Structure formats: structure tokens, C-alpha cells
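Mind having a look at this structure? Questions to follow.
Up next, subunit A:
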Amino acid sequence: METLAPKIIFWVFTGLMLGSALVVVLGTNLVRAAFALLATFFSVAAFYAMLGADFLAGVQILVYVGGILTLFLFGVMLTNRIYGLELETATFQLGSGALVSLTVFAVLVTVVLTTPWSQTALVEEGPTTPAIGRLLMTEYVLPFEIASVLLLVALLGAAMLVRRRIDL
Partner candidate 1 sequence: MIPLEYYLVVASALFSLGLFGLLTKKNAVNVLMSIELMFNAANINLIAFSRFVTGDTEGQVFALFVIVIAACESAVALAIVMSLYRILKGVDLPEASALKG
Partner candidate 2 sequence: MSLDAAAVQAKIEAKFPGKIPSAELEVVDPFLFVEVDAIVDVCTYLRDDPELAFDMLHCHSAVDYLPPKNPEEARLEVVLHLTSLKHRHWIVIKVKLPRANATMPTLENVWPTANWHEREAFDLFGIQFEGHSDFRHLLLPDDWPGFPLLKDWVWPEEWHGIAVKPTAKMAERAQQGEQIGIGPFD
Partner candidate 3 sequence: MKNYLSNIWVTAKTVTIGMIITFKHLFTRSVTQQYTSEELPEERWKSSIVPDGVLQDRSRMRLHVKIEDCIGCKQCEKVCPVDCITITTEKREKTEAPLFAADGTAIKQKVVQFDIDMSLCCYCQLCVYPCPTECIVMTPEFEFAETLKSNFLYRFAKEKPAPPEPPKEEVAEPVAAGGS
């Protein structure tokens, strides 16, 4: 039980993540791909939780599911004539794409498995929120400020681009 439960959860979410990612990249229906992304994001959040990053898991769901996924769905629905459900998404260069990505996968897996990662510091994890907050306010205060500039500019730019009039 003690060792089985996390394993089951891990494999369930791995299956869910990779399966839904496969739907995203192999599926032919665009909207289904977007909804499959929901499962991917969700299982990634579960991974975070398993890795003790509870705050990140919450943020992952909040931002990815609540924000980015909704954005994608809007993007899909607004950039297609959605009179029917036939939102086909075509593919091309399947063979070469598969070759390249399989090669990359092989290389990465080899590297990942052969490299001796220095797993020395497996500490007890508690709540991570205060630690993250403290880091953001002390050591990483400059990146934090840059991120705010980035958010401002992204907001401004996106709003500018979707506005119809050009002289505003």
C-alpha cells in the first residue's frame, strides 16, 4: 500500500498525460485537441503535487486550465467558421516529424538515464508557498519586476493586436 499507491497514481497520470498529449498532436479535431490539453495540464499539475510543489500545482491549474486553455479554446473558436463540428486540423510531414521527434526522444532518454544526477538533497517538503514568496521578494526580486513589465507589455500588445481599428 505504501509503495503501491504513489506508483498507481504516477502511472495513471503518466498515461493520462501522454495519452492526451497524443490526442493533441495526433488527433484530427482541433477542439478535441484543446480539450485534451486540459487532461495534460491537469496531470502535469498532479505531477507537481507528487513532487511536493503544491503551490505550483495550484498555479498550474489556475493559469493553464483557467487561463491558457480558455484562451486556446477562444482562439480555436474565433479563428474558424464554427458552423459545424468539422474542425479538422491537417498534418503534414508525418514521417520526418516522427523520425525527428523519436530521435530526440531517444537521445534525451539516453542522456537522462545515463547521467548520474546528484540526488543528494531530498529534504522534507512542507508548504512551499512561504518559501516561494520569500524568494520572490528577496533573491528574485528583479525577475519578479521584469515579469510584471512583461505582463504589462503582453497585455498591451495583445490588446493592440486584436483591436480592429488601426489608428487607435
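How were these picked? Simply put, all candidates are chains of the complex that A comes from, given by their letters.
Simple rule for what comes next: contacts are C-beta pairs under 8 Å (C-beta built on N, C-alpha and C of every residue); 3 or more make two chains touch, one makes a residue touch a chain; residues count from 1.
Note that the structure is predicted; figures quoted are calculated from it, not measured.
Per the touch definition at the top, the candidate among 1, 2 or 3 touching subunit A in this complex is 1.
Across the complex, candidate 1 is touched by residues 3, 6-7, 10, 14, 17-18, 21-22, 24-25, 30, 33-34, 37, 40-41, 44, 47-48, 50-53, 55-56, 59-60, 63-64, 67-68, 71-72, 74-76, 78-80, 89-94, 96-98, 100-102, 104-105, 108-109, 112-113, 117-123, 125, 128, 131-132, 135-136, 140, 143, 147, 150-151, 154-155, 157-159, 161-162, 164 of subunit A.
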